[in-house]
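My structure is below; once you've seen it, I'll send some questions.
One protein chain is absent from this view; the other protein chains keep their places.
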Amino acid sequence: MSYFSDIYNGVKTLLTGMSVTGKYFLHSRKGAITQQYPDNRATLQMFERFRGEVVMPHDENNEHRCTGCQKCELACPNGSIEIIWDRQIDPETGKKKKMIDQHIYHLGMCTMCSLCIEACPTDAIKWAQNFENSVYDRTYLTRVLNKPGSKLMPGVED
Amino acid sequence: MNITKNIHEWLFSLMPATTASIVEMVLIAVVYLGIFAVAGLYLVLLERKVAAWFQLRLGPNRVGYQGLLQTMADALKLVSKELTGTIKADKFLYNLAPYFVIITALMAISLFPFTQEFQAFDINIGIFFLIAISSIGVIGILLAGWSSNNKFALIGAMRSGVQTISYELSVGLSLLTMVLMTGSLQLSQIVEVQKHGWLIVQGHIPAVIAFMIYMIAGTAETNRAPFDLVEAESELGAGFHTEYSGMKFAYFFLAEFINMFIIASIATTVFFGAYLSPFGITENIPLLGVFWFLIKTLAIIFLMMWFRWTFPRLRIDQLLVLEWKYLLPLNLMNLIIMALMVLLGLTIQF
Amino acid sequence: MTNEALQNLTSSWVPELEFTEEKSQFLNITVQPEQLHSLMTQLKSNSETNFDYLFCLTGMDWGAALGVVYHLESTTHRHQIVVKVKTEDRENPTFDTVCNIWYTAEFHEREVFDFFGIKFNNHPNLKRLFLTEDWDGFPLRKDYVDEINMIIK
C-alpha cells in the first residue's frame, strides 16, 4: 500500500508548491518587485550615503576646500587620485604656499572604497549619489574635480 | 460555415475540378500557417507574461500595448540574424532537422475540430494519426543533436529519444482509455459522443486519472519543465539546439510552443468536449465553438505553464522510473477499470 | 593538550625539532624536510595529538629560504599547532607531500607549487592550478619581476 501512499504524498507536495506560486500569481498586479528602469530615472532616489562617484563641492564663489595635502592620494589603493600641485605665492600673505593645480580622479579605476573621503582632513571631497556613469569613451572617466579658476576657501587651513 | 462553403463553390465554378481542389488546398494551408504562426508567437508572449506574474515581475511591456508586439519584434530579430553553425556539422541533416520538427507540428494542427465545420482533415483514425505524427518530431530533435557535432547537443538528443519513446506509451494508453467510451478514433465522432456530457464527466474517476496521466505524459512529450531534460539549461546549456541560431533556432522554439498547443488541444478534444459549450448554453451559435475551444485549450496550457514555473527538473533515471514504475502500471490498471465500466454501463450520460 | 605537553611529546618522536612560541599565538615547530612526512603522520595518527584538520597550508618565501607552513588543529582535542619546513634550495625546492595524510593538501600543495615553485614528492597530480602551463616564473616569490602587470607603488 505504500506504493499508493507514496503517490498520494508526492502529489500533495506538488500541489502545495503550486499553491505558493499560484498565490503570487493572483497577487502579481501589486506585488511586482522589479523596477522600471530607466522609466523611473526622474524619481529614482539613492540613499544619502550611496557611493556613486567622488566629487569636490564648490561654493558660489567658486571656492573649494582642498588644500592639496595629498592624503587622499596616499590613501587610495588603486591610484585613482592624482594631485598636481605647485608652490605659488599667496597674494594675501605673500608667502609661498602649496596649492592644487588639478585634482584628477580616475573613475574607471575607482573601487568606491571610501578611504580617500575618510582620509580627507578638510572634507574637501565627498560622495555624489549619481550612478549613471557610463560613457562612450573611457577618457571621459578621467575627471578633474576642481573647477577651472577655483581657489581655496579661506579659513580652511586654520 | 457558409463562408467556407461559398469559397468552395466559387472556386469550383471558376476552374476545372483538379485545379480548384489544388488551389483550395493551398488556401487552407495558408490559413493554417497563419493560425500556426500567430498561435506560436502569442503563446510565447503568454508564457513570458505568465512566468513574470509567477515570479513577481511585470513581463514584456515595452513593445506595443502591454508588450503585445514583443514576440513579433523578437521574430523579426531572429529572421534577420546570421545563421551560424559548426564547421564539422553534418550540413544536410543539420539544416533538415528544424523542418522535421516544425512540419510535424503543423501537420498535427490540421486535425482539430475548432468548430463543427472548421476542421481541415477529419480522418477516421484521427487520434492514432495524432500520436503517430507527434512522435515523428523527435526524429528532428535526434538529428539536430547528432548532426551539430556538439557533445552537449548529443546528450540532449539522446535524452530526448529515451524520453519520447517512454512517454509515448502513456499518452497513447491514456487516450485509448477514453477511446473505449467513444468507440471511434475519428475526432468528429469523439466530439459527437460528448454531446451527452464531456468524456471526463462520462468516465468520472478513471477518466480523471487518465487525464492526470495524460497531462504528465503530455508535458514530458513536449519536453517542457519539469521534464525539460532535453534542454536542461543548467546541465547542458541549451541541449540539442545549442548550435542553432537565427531562424533555425526559432523553428525549434516555435515548435515547442505549437506542440504545447497540440497537447492541450488533444486534451480539450478528448476530455473536455472540444467546441461544445458547458451545459450546452451556446449550442445554437456554432461560431462560438472556436471561443470555447480556445478557452479550454488555454486553461490547459496555463496549467502546463504553472507546472513549468513551479517544479524542479527530474533526473534522467527518475524520469524513466516515473514512467515505467508508476504511470504505465497505473495506466494499464485504469484501462481495465474503464473497460469494465463501459461493459457494465457504469458511465454517466445525460 | 597544552603547548608544553605537545612540545615534550613531539620532541620524543623526532629529536632535532625547533620550538618557538614567540611572536605567534600557536606553538611553532620547525622540522627538517627529511623528517616532515614521518612527523606529520605521527601528529595525525597519535591518539593524544590527533591533528586531523589541516586548516591552512601556506607557501612562504623568507628571502633566503623557501618553505611551507602547516596550520593544524585537532577536532577532538581542539588544540592547534604550526609546523614549518624550510629549504635553502631556491632552484629545486622539494618536500614530501602530506596529501595522503590530509586530502585537502592536494589542492593547497598545487597552489603552492603554482606560486612558489615548491615541488612535492609523491603528489598524485602536481601541475599548475591557477596559471597556465607555460607561465614563466613563480609570482608569489619575492624576487619575481613582471614589469607589465605588477604596479609597484
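By written order: A, B and C. Residues from 1 in each chain.
One rule holds in what follows: a residue touches a chain if its C-beta (ideal position, glycine included) is under 8 Å from a C-beta of that chain, and two chains touch if they have at least 3 such contacts.
Here is the rule we use: contacts and distances are computed from a predicted model.
Per its UniProt entry, the chain excluded from the display bears the name "NADH-quinone oxidoreductase subunit D", taken from "NADH-quinone oxidoreductase subunit D", "Hydrogenase-4 component E", "Multisubunit sodium/proton antiporter MrpD subunit" or "Peptide ABC transporter permease".
Shown chains touched by the missing chain in the whole complex: A, B, C.
Between the chain not shown and the residues A:14, A:55 or A:107, the one that touches is A:14.
Taking the complete complex into account, A:75 is the one of A:75, A:107, A:141 or A:156 that touches the chain left out. One chain is missing from the display, and on subunit B it is touched by residues 51, 54-57, 151-152, 155, 225-226, 228-229, 232-237, 309-318.
On the side of subunit C, the interface with the absent chain consists of residues 22-26, 28, 52-56, 58, 60-61, 69, 71, 75, 78, 82, 102-104, 106-108, 111, 129-132, 139-140, 150, 152-153, using the contact rule stated above. Residues 9-11, 13-14, 16-17, 19-21, 33, 46-47, 49-51, 75, 77, 111-115, 118-119, 127 of subunit A touch the missing chain (whole complex, contact as defined above).
Note that in this section only the chains that are shown with their structure count from here on.
Arrangement of the chains shown, judged by which pairs touch: an irregular graph that fits none of the line, ring, star or complete shapes. Ranked by the number of C-beta pairs in contact, the top chain pair here is A-B.
In this assembly, C is the chain whose CA centroid lies farthest from the centroid of subunit B. Taking each chain's centre as the mean of its C-alpha atoms, subunit B lies 63 Å from subunit C. If each chain is reduced to the centroid of its CA atoms, subunit A and subunit B end up 52 Å from each other. Multi-chain contact residues, meaning those touching two or more other chains, do not occur anywhere in subunit A.
Annotation for subunit B: no residues touch two or more other chains. Residues 7, 14, 17-18, 20-22, 24-25, 28, 31-34, 36 of subunit A touch subunit B in their complex.
The touching residues of subunit B, when paired with subunit A in their complex, are 50, 52-58, 306-307, 309-311, 326.
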